[in-house]
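Before we start, here is the structure in question, set down as structure tokens.
Heads up, one of the protein chains got dropped from this complex, but the rest are sitting where they should.
Our next item is chain A:
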Amino acid sequence: MLKILIPTLFLLPTTWLTSSKWLWPTALTQSMLIALGSITWLNNTTDTGWTALNSYIGTDPLSTPLLVLSCWLLPLMLLASQNHLSSEPMNRQRMYITLLATLQLFLILAFGATEMIMFYVMFEATLIPTLLVITRWGNQTERLNAGTYFLFYTLAGSLPLLVALLMLQNNTGTLSLLIIPYAKPLLLMPFGSKIWWAACMIAFLVKMPLYGMHLWLPKAHVEAPVAGSMVLAAVLLKLGGYGMMRLMIVLDPLSKEMVYPFIVLALWGVIMTGSICLRQTDLKSLIAYSSVSHMGLVAGGILIQTPWGFTGALILMIAHGLASSALFCLANTNYERTHSRTMLLARGLQIALPLMTTWWFIASLANLALPPLPNLMGELMILTSLFNWSAWTLILTGIGTLITAAYSLYMFLMSQRGPLPQHMLALPPSYTREHLLMALHLIPLLLIILKPTLLWGWFAC
């Protein structure tokens, strides 16, 4: 674990001490080496499952895919941000890279934490660099509103979590993730137990986000610069899923009754946000609502607490992280050329930028869960485990899958096919950097097809 933590920590002095000519290549190389080193975590050698274990941090088959995803994303974020930051003063560029690197550090510590309070502190700590990135480097005036929504929704949801964790610590004496699966269930008064259950889950449900509490997400995703959107969609939403998966073990007997409203909200949210996607005019807003839709399925898969549900949720989280981040990068390539997110303005790009169309095509197919991509595998596992939970969910998830396919194809056809606007003059051809960025997103997604057991969590053995 220190092999990855120390280089990430030392990315901070690196950004401040390298000369301006070598800043971006150095930061990219160092973060790429960290990412390649983090892939070694996928080798879970121990029988108990917890590898790289010490008193504070450790990895297990649940956290390893998410750790590798967050390490993989840092070089991609740097690649994507290079263009729009090149016009800023050097100190601001260094500050931006510093914020992304500290975010990475907090994420690694959050996913690797074995103690729930450490996870909680890191969960909150990731809010700060993200807030700074959104409010300072966002492009429209709405970014302040977006930052406020983002910060206060998550904070309001997670304050009850702190109280709940402290109560758990008082009762069981420990909050170590290795021990609490075996601890006695919490004995409170009936209504108190329900409040405690809700307090544990609300923070993660707001972060996921669940349909009723999702208002922060379209604002934050749309107003953030590209690296902010990438890290939000790919990793920060998964912090919510990861936290839920960890805490569900402790909440067990209560969950049978308490999950119903949240599963209902999650599944209805899949359909509602999918329908909203069909009516969007703003490209980033469409991708943001599609994230809510996919995360609704993940929430449904986690809340029913079956092995296939958890496995499907984990696979869908990783696959969605890569696909959604790829789509945000593509939307950013449009934005850098037209300085507008309106889909109508950037139509017919297949004629102008045909190679980028290939990436648009693969990313849209990934979003609509085409077999044999892992998006489909995750969705199918969640669908079947939900069907086992109750047969009526199939109606909702089936309609949801249909609407997902509809809006993904709508996004592809709207941006690539059709007539090119006639007043479009200055469309610089696709940079090699952009092609590399898309390749680094989509090639891992295609490689996961060959060995999906890497992502199956605890149930791969």
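Here, contacts are C-beta pairs under 8 Å (C-beta built on N, C-alpha and C of every residue); 3 or more make two chains touch, one makes a residue touch a chain; residues count from 1.
What we mean here is this: contacts and distances are computed from a predicted model.
K.L.:
Per UniProt, what's the omitted chain called: "NADH dehydrogenase [ubiquinone] 1 beta subcomplex subunit 4", "PIGS transamidase", "Sorting nexin" or "Glutathione S-transferase"?
P.N.:
The record names the chain that does not appear here as "NADH dehydrogenase [ubiquinone] 1 beta subcomplex subunit 4".
K.L.:
Which residue among A:Ile39, A:Leu345 or A:Leu409 touches the omitted chain?
P.N.:
In the full complex, the listed residue that touches the missing chain is A:Leu345.
K.L.:
Pick out which of A:Met245, A:Met272, A:Ala299 or A:Leu322 touches the chain that's been left out of the picture.
P.N.:
A:Met272
K.L.:
Who touches the missing chain here, A:Leu85, A:Ala220, A:Leu236 or A:Ile263?
P.N.:
Touches the omitted chain: A:Ile263.
K.L.:
Looking at the full complex, which residue from A:Lys21, A:Lys184 or A:His423 touches the chain that isn't shown here?
P.N.:
A:His423
K.L.:
May I ask which residue of A:Thr174, A:Ser390 or A:Thr453 touches the chain that does not appear here?
P.N.:
Only one listed residue reaches the unshown chain, and that is A:Ser390.
K.L.:
Residue-wise, where is chain A in contact with the chain that is not depicted?
P.N.:
Within chain A, the residues that touch the unshown chain are 260-261, 263-265, 267-268, 272, 281-282, 285, 338-340, 342, 344-345, 389-393, 396, 422-426.
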